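A protein chain is absent from this complex, but the other protein chains hold their places.
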Amino acid sequence: MTDAAVHGHESSTGISNIKLGMWTFLGSECLLFGGLISTYMLYRGRVTGGPRPAQIFDIPFTSVSSFVLLMSSLTMVLAVSAAHKSEDKKTNLWLTVTALLGATFVGGQVYEFTAFYNEGLGFSTSLFGSSFYTLTGFHGVHVTVGIIMLMALVGIFKRSEVPGKKAEVVEMIGLYWHFVDIVWIIIFTLVYLIPV
Amino acid sequence: MTTDTTHKAAGTELAENHAETHGMSNAGYIRIAAILAAITALEVSTVYIDFGPFFLPALLIMMAVKFIMVVSYFMHLKFDNKIFSFMFYAGLILAVGVYAAFLATFKFFIQ
Partner (left out) sequence: MAIIERETEVTATGIDIATPTTTYGVLKRPVAATGWRAWVFTVDHKKLGLMYGATAMFFFIVGGVEALLIRLQLAAPNGKVLNADLYNQMFTMHATTMVFLFVMPMAAGFANYFIPLQIGARDVAFPRINALGFWLLLFGGIFINLSWFLGGAADGGWFMYAPNSGPVFSPTHGIDFWAFGLQIAGVASLTGSINLIVTVLNMRAPGMTLMKMPIFTWMMTVVQFLLLFAVPVITVALFLLSFQRNFGARFFDVAAGADPLLWQHLFWIFGHPEVYILVLPSFGIVSEVLPVFSRKPLFGYPFVVFSGAAIGFVGWGVWAHHMFASGLGPVSVAVFSLTTMAIAVPTGVKIINWTLTMWGGKLVFSTAMKFSIGLIVLFTVGGLSGVTHSVAPSDTQQTDTYYIVAHFHYVLFGGAVLGIFSGFYYWWPKMFGKMLSERLGNWNFWLMVIGMNLTFGPMHILGLQGQPRRMYQWTEARAGEGLFNFAFWNLVASIGSFVLAVGILLFLINVVITARNPTKSPLDPWNSRSLEWMTSNPPKEHNFDVIPTVHHLDEFFHRKYEEDPATHTMRQIATAEEVLAEQERNADKHIHMPSPSYWPIVLAGAVPIITFGMIFSHLIAVVGGVILLFASFGWALEPSTAPESDFENQAAHGTALDKVGH
């Protein structure tokens, strides 16, 4: 299989379709998360029953998991960098580490949700509960999808069956992963650090 | 939107530049990560140290700085073709503008 097959004829802009497509998609995602964040901001103080945000947030714990996700961005960028140098082993290593860090973050989120639930914050408890779980849940699903893609990529790499340029595929998943990270940067500040 | 009329020759040149300037060395990435980690530590410290009237603006600025650093360096937007920046920032700025107006109609900012 040739790279030319994937890249087609010279594009009008000299950039690849798939990368332009990915950035276009991320532009669109801004409005998705913007809507969820705005809904949360509108409703976070509306508690008619159950705990208020300040009563249940565990800032040290969330800080650690935020830090883990932030560092996964570093390992992801190292994977992309290795992929561009065609260092397959290193690429695989960093992709695996990124997936593990991501899994740690999602594990932390599962733990956090369980703890909140035990403290009386269910999905139906209050507007705060509904909007909090929806926002962070959507983010968690995005991270999970990212982990699946990373693991799939590692698996496929071993059988060296990646259609297209390997480095570009890694880069695309990297863009997605970093986007999920920057969404968390916003959520961490707006949801956890700024009190109602 | 003017950059995307680049002709073939310019396109190839761009692609070559792209390989060279493909962001930074690994050491550079680690430096960025260290700065990000430091800012995060500072953010968390606002919970424990009283920043007075600077609390909210400081947090928002730190959030924006982290955001832009990840986008510019880890996502290479700073080094890449401007069309990518256009696509992403168009979505981002539209989202911020529309949702800020949306929250304003609920008198969110004058609570």
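Order as written gives the chain letters A and B; numbering starts at 1 within each chain.
Note that a residue touches a chain if its C-beta (ideal position, glycine included) is under 8 Å from a C-beta of that chain, and two chains touch if they have at least 3 such contacts.
Since the structure is predicted, the reported quantities are computational estimates derived from the model, not experimental observations.
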Residue touching the undisplayed chain, where the options are A:Leu100, A:Ile156 or A:Ile194: A:Ile156
Chain not shown, touching residues in chain B: 1, 4-5, 7-8, 83, 90-91, 94-95, 97-98, 101-102, 104-107
Positions on chain A where the hidden chain makes contact: 1-2, 4-6, 8-9, 11-13, 15, 17-18, 20-21, 24-25, 27-29, 31-32, 35-36, 39, 42-43, 46, 48, 123-124, 126-127, 129-131, 134, 138, 148, 152, 156, 161, 163-164
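Quick note on the criterion: only the chains that are shown with their structure count from here on.
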Centroid spacing, where centroids are CA-atom means, of chain A and chain B in whole angstrom: 16
Interface residues, chain B side, partner chain A - complex: 3-6, 8, 10-12, 14-15, 19, 22-23, 26, 29-30, 32-33, 36-37, 40, 43-44, 46-47, 56, 59-60, 62-63, 66-67, 70-71, 73-75, 81, 83-84, 87-92, 94-96, 98-99, 102-103, 106, 108
Residue numbers on chain A that touch chain B, as the complex places them: 10-15, 19-20, 23-24, 26-31, 33-35, 37-38, 41-42, 59-60, 63, 66-67, 70-71, 73-74, 76-78, 81, 84, 174-175, 178-179, 181-182, 185-186, 188-190, 193-194
